[in-house]
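Missing here is one protein chain; the remaining ones are kept as they sit in the complex.
By written order: A and B. Residues from 1 in each chain.
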Amino acid sequence: MSTGIPNNRLRLLERAKRALPALNPALESLLAGIVGLLVGALIMWIGGYDPWKAYVALFRGAYRDMYGFASSLARGTPLILTALTFSICMRAGMFNIGAEGQVYGGALAAVTVGYFALPSGLHIIMGLIFAMLAGAAWSLVPALLKLTRGVHEVISTIMFNWIARFFAFYLVANVLVDPIRAEKTISVPASARLPILVHGTDLSYGLFVSVFFALVIYFLLWHTTAGYELRAAGLNPTAAHYGGIKSKRTMLLSFILGGLGAGLAGATIVMGLPPTYAIYSGLPQLANVGFDGMAVAMVGRNHPIGILIAALFFGGMNAGGRMMQIIAGVPLEMVRVVEGIIVVALAIPELVRLFRFFRNRWRSLRRREPA
Amino acid sequence: MKRILTLLAVVLLGISLVGMIGLGNGKVAVVLDVGGRGDLSFNDMGFKGTDQAAADFGLEMVEVQSATAADYLPNVRNLARSGEYDLILAVGFLLTDAVSAVADEFPDQKFAIIDGFIPDKANVMSILFRENEASALVGALAGMVATHFGYRYVGCVLGIEIPVLYHFEAGYRFGIDWGVKKYNELGLAIGADVGLLYSYTGTFSDIALGKAATEAQLAQGAAAVYNVAGPLGIGDLEAITEYHTAKGTTFGPPYYIGVDANQDYLRNGLHGIASGMKRVDHGCYNAVKSVVEGTFHGGIVSLGLAEGGVSISKLQDLVDFFAFGVAAGAVDEVDFYTTLANWSANRANIPPEIWEAVDELEAGILDGSIVVPTADSVQEMQAVRDQYPLP
Partner (left out) sequence: MSWSYLWSILLISLHAMVPITLTAVGEIFGETAGLFNIGLEGILLVSAFTGALAAESGGAVIGLLTGMGTGALIGFIFSVINTYWKGNQMITGIGINLFALGFVAFGLIVLGAPGFHAVPAESRLVTIRTPVGSISPIILVALALPFAAHWFLKRTRLGLILKATGESPEAADVAGIRVNLVRLLATTFGGVLAGLAGAYISVAWIGSVTKEISAGRGFISLATVVFSGLNPVLALLGGFIFGFFESLATWIRNLPGSKAVPWQFIAMTPYIVTLLVVAGVIGRVRFPKALGKPYIRE
């Protein structure tokens, strides 16, 4: 090489250059995040609030101290799992919108451990297993419907969300109801609760469960043959089919894995969230966990590592939003607005390219003007 | 130049420091339930009472809404952690567990909770209401009205099935039963049975459900519908108004019975015959006042008819709450006299013997000769239902 840069350092540079496109998705998410925050600030300003004060309160509440950080993680824990539900199936080329209903199933199943007694560790494991099985079962039926009758999974999973919702209402009010307090189910007994990780917060060991699941999925999808087949099916369904890979089995696998994750999410809420450890009538703690998970999945670019980061972000928005409400007086629905805009912004592919395009046009326009 | 600037900076700094010290006032926080404000009843009353107290005692008030049930604990805890609040007021039964947990973590922080049963903590004032007493009064009214005008049923649209609502249902049942028996005693007409139509809609926010439930009850012949589901009353009243429009009537049954706040003024007072009032605002106000005056104590505060905590709405209440309605955008200021006139005409439609009977029931409850049942659990509620089946 005729350049003055030593050989090994050049190689590093080459490597970094090659890695850059891989960062593109992350860059897009970042850009979308900025767009979301800006539009949110605009809306706040129109509404008569102080956006700067609000955002400062938001981010400090979410990340400044251990308490805030733990709260953010706690909020993000179930989101990691429901995001994975969506992403695993997305990677396989399917739209699984059913996380919402699968979470209900998982939560209901987890509550049932209250009906029998076991030593603590075993009790927790039983709860998690019940929840996973319930979630997977609920996810399996739409998958089977697609396989056997060609039912589009978007429709079937939406239907199943609603059926699960009403079925859950029925179970919560009539079957699993707490005999003393009619507005909730029986509580998960102390032996089956996920212990609190950071004292004085609501972060439980459910975090480890979520992260562990995420890592398992990462390993499964990127380092096993079955995982490779799954991702290949998503990238090019026709080729995967003709390549002799069993696309049907792949699809089933993706739905089952997704259902396991969603069921687990229900368990982390019911077994991990103080102070009640039960399901309330109307399902308020479980509502929207599935849908928010989808947003997390998109921001996390459907990759387990990205999802972990995105879940921390969304969880932080949620936890910080509470402080924003107290300190800046901004209603926490603002958080939803920002999230929605971020997601819409992400819907535009290659947002970065669009951004560059506009920037170049602006530059060329300016260059035409006389100096 | 530099010296002047420095002087200016110091002066500004000084002013801001003094300003900050001057802001060292008391602060109170009110934590609301998932339904939030805008219900023209429970939450709005809680806010009103705390707001009034803050204004009267020169305190700063912070309002915190809960987006989901998972927020209860973190919201209460966040407020307690800051250590800035003289009182944290939780409005709603569903916040009980959260307040209980955080109260243990922060024993020096004062809490008050409306409708939450926390009897044994020194730093938690548990404000409970004997809603069954007010519900008995409106139930008696409804029962007598139904019999008088020849209606077969009386209706009730409830929210989520929580023990607090059992108080309402139990009192209402007792009242209807008492009212019908009383009416027969008075000999105003041959006694006919009056049954109760009721349903727990399972929500404190889906107004459409309230409207649909009321329509169903009206179609079966309900003379009055008691709203025990916060904002759903708006839907209930819609249904009643449309029923009247379809029949071409204005005054007369079927009637709307409001809850918590005085809701008689809604729709210019045409159909609201009474409200089972629950003075959450007084409860909140007194809680704040007790902290300011140093008389705060933990434990249960039970407010019923005798303490002015609950009541059946009267003329003065209508006058008082009209401003409340104007502030909430539910009615226009100019309609004050129309509303008053309509309301009075509506009430005049009902024979005075019925009103006297209601007064008699009220006196009986006050002097202890009449005991209104209540229920706090599913078994207790079932027992009351068995005792007053009202088929």
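Couple of notes before you dig in:
By definition in this document, a contact is a pair of C-beta atoms (placed from the backbone, for glycine too) under 8 Å apart; a residue touches a chain by one contact, two chains touch by 3 or more.
This structure is a prediction, so every number in the text was calculated from the model and none was measured.
Counted over the whole complex, the shown chains touched by the missing one are A, B. Across the entire complex, the residue among A:47, A:121 or A:195 in touch with the chain not shown is A:47.
Across the entire complex, the residue among A:56, A:126 or A:158 in touch with the chain not shown is A:158.
On the side of chain B, the interface with the absent chain consists of residues 35-40, 43, 65, 153, 155, 195-199, 201, 205-209, 211-213, 215-220, 231, 234-235, 238, 242, 245-246, 267, 328-330, 332, 391, using the contact rule stated above.
Residues of chain A that touch the chain left out of view are 43, 47-48, 95, 97, 145, 149-152, 154-156, 158-163, 166-167, 169-170, 173-174, 291-292, 294-295, 298, 331, 333-349, 354.
The working rule: only the chains that are shown with their structure count from here on.
Note for the complex: chain B touches chain A at residues 29, 34, 62, 64-65, 67-71, 73-75, 77-79, 81-82, 93-94, 97-98, 100-101, 105, 160-163, 166, 202-203, 377-379, 381. Within the complex formed with chain B, the chain A residues making contact are 61, 67, 71, 75, 169, 173, 177, 179-183, 200, 202, 269, 273-276, 280-282, 284-285, 287-288, 319, 321-323, 325-326, 329, 331-333.
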